[in-house]
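Complex shown without one protein chain; remaining protein chains in place.
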Amino acid sequence: MEWIQQFFNGISLGSIYALIALGYTMVYGIIKLINFAHGDVFMIGAFTGFFAISVLNLSFLPALLLAMIVCAILGVTIERIAYKRLRNSTRIAALITAIGVSLLIEYIFIYFRGAQPEAYPEVLAKETYNIFGAKISSQSVLILCVTVILMILLQFIVHRSKIGKAMRAVAYDQDAAKLMGINVDNTISITFAIGSALAGAAGVIFGIYYTKIDPLMGIIPGLKAFIAAVLGGIGIIPGAMVGGFLLGIVETVVSASGFSLWRDAAAFIILILILIFRPSGIFGKNAKEKV
Amino acid sequence: MSTNPLLHIQNVGIRFGGLRAVANFTLKLNQGELIGLIGPNGAGKTTVFNLLTGVYAPTEGEIFFNGERINGLPPYKVTRKGISRTFQNIRLFNELSVLDNVKIAYHSLAKHSIFSSIFRFPKHFSGEKEMEEKSIEFLKIFHLDHVKEEKAKNLPYGQQRRLEIARALAAGPKLLLLDEPAAGMNPQETKELMELISFIRNEFNLTILLIEHDMKLVMGVCEKISVLDHGQLIAHGTPEEIRKHPKVIEAYLGEEVGEEHA
Partner (left out) sequence: MKMINRFWKFMLLAIIIYTIIQLLITTEVFNLFYTNTLITIAINIILAVSLHLVIGITGQFSIGHAGFLAVGAYISAIVTMKLALPFPLALFAAGVIAAVAGLIVGIPTLRLRGDYLAIATLGFAEIIRIIFLNIDYVGGAAGMVVSRTTNWTISYICLLITLIVIINFTNSRHGRACVAIRENEIAADAMGINTTYYKVVAFVIGSFFAGIAGGLYAHNFYIIQPASFGFLKSFDILIFVVLGGLGSLSGAVLSAILLTIVSTFLQDYAETRMIIYSLILILVMLYRPQGLMGTREITDFFTSRKKNALKGGENL
């Protein structure tokens, strides 16, 4: 029953990746930018949650909500200050800026609070269920529930609401959307807000599940989530979810097979294979430059 | 007329997903001919060029150049076989000097190796010198030698078009493909361009295939014209024949063929 256990661990890890990947994919879809700072938004989310629980004595849901709000504001601020004026420059210039923003957040945070890790308080009662002989903690069930609810909510926003329609329009053709009277700037900001809020939620969930957080915790999950987004087909929302879960399961299987030191390498190998053989990802369509 | 055409396109077609951009396209070009390829917007003219130069590989049909099958070859190999082109939306090496633009086209005709360049063997110097001299010759023909140190992007539009043709010629083609060379030019510039095209054709013994929207230019300079519509060849003949061809008139749907068509 070892494998069912691993499968559930993989799902838990995967749901964190998926939540972060959604933000990557939404931002890439709308302004073709790999938002490197997204992993650091996730880190800020984890610390906000930590602060809310241990200092403000909030319970899980209010803490989650607070982290999401703080991250949404942070995401929009980054977009307005750094990325907005880069819309007409090269994608490489935008990418370099994003790398800069990412490092800036990390090291300003370290500068003011230090680099030491923090132990996440236990905010949820821990119970263990026995399913087919596998031990499943109540936490991983809760994580899965929260993730699924957020994803359904996101699908609803993107496909049923007016703002979702505007987001899809801007992603498809920014100029045409502008001509149709869509406020492109606001739409992009809202995309950042939603994506960052999801990363914030992922941060809190990560803290609860793995119990240890630190200022550089965003780098690796951020990169992995990006890989998940590429795996599913960047710019495609369901792709990010599937990619996230898939990557989580693959990594857990690699670790469980006794190659835990190779876990990170596995993710990067997947990335390179996907980029070389199917750069549009599992769900993507191929596009070629127009001559 | 030789029996072996320089370029023989046989029933060539390409699909992009469900879309058939070009279908069953056949065309023969004999050595020394100047043929125009016209058709309404979106008819697939540039796609034909992209198929010829290896940007796309045809999904059906065959292309023979000089008796050799060239479909599926990558663009740089096609160029080395002797087909070079200009682009509808000018694609110069913007930040480079006019001279360097032409030198780059001459690249594959030069022989000195990376090693001889890194260690500055005599071969490097003689090779570079030859490139420079040849490139300046080309620039002289196109009256661009006085701006050879300018960045390509700083040239006026008409000169950019000419530079693109000069660059294509420097690659040493037998067949030259010109994609709307007169687009955006004023009547005076267009007239000069027509003269230039006739001149280089004789001077370099070239075969030319030309896409053009400017009917005056096409009718004036081309011996034969092929008309493409919806990816299909609908007519082929002399300018006179094309002017009267019912299918061509229908394709242009009342647009006056032969007069100021932009």
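Going by the order they are written in, the chains are A and B; count residues from 1 in each one.
Definition applied: a contact is a pair of C-beta atoms (placed from the backbone, for glycine too) under 8 Å apart; a residue touches a chain by one contact, two chains touch by 3 or more.
Just so you know, these numbers come straight off a predicted model, no measurement behind them.
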Neighbouring shown chains of the undisplayed chain, as defined at the top: A, B
Chain not shown: contacting residue from B:16, B:76 or B:199: B:76
Hidden-chain contact residue, picked from the options A:4, A:73, A:95 or A:184: A:95
Contacting the left-out chain in the complete assembly, out of B:8, B:85 or B:161: B:85
Missing-partner contacts on subunit B, residue numbers: 53, 55, 74-76, 79-80, 84-85, 87, 91-97, 99-100, 103-105, 107-108, 110, 112, 114, 117-120, 124-125, 127-128, 131, 149, 151, 167, 171
Hidden partner chain, residues of subunit A it touches: 34, 82, 85-86, 89-97, 99-104, 106-108, 110-111, 219, 223, 226-227, 230, 261-262, 264-265, 268-269, 271-272, 275-276, 279, 289, 291
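Here, only the chains that are shown with their structure count from here on.
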Chain centre separation in whole Å, for subunit B relative to subunit A (CA means): 48
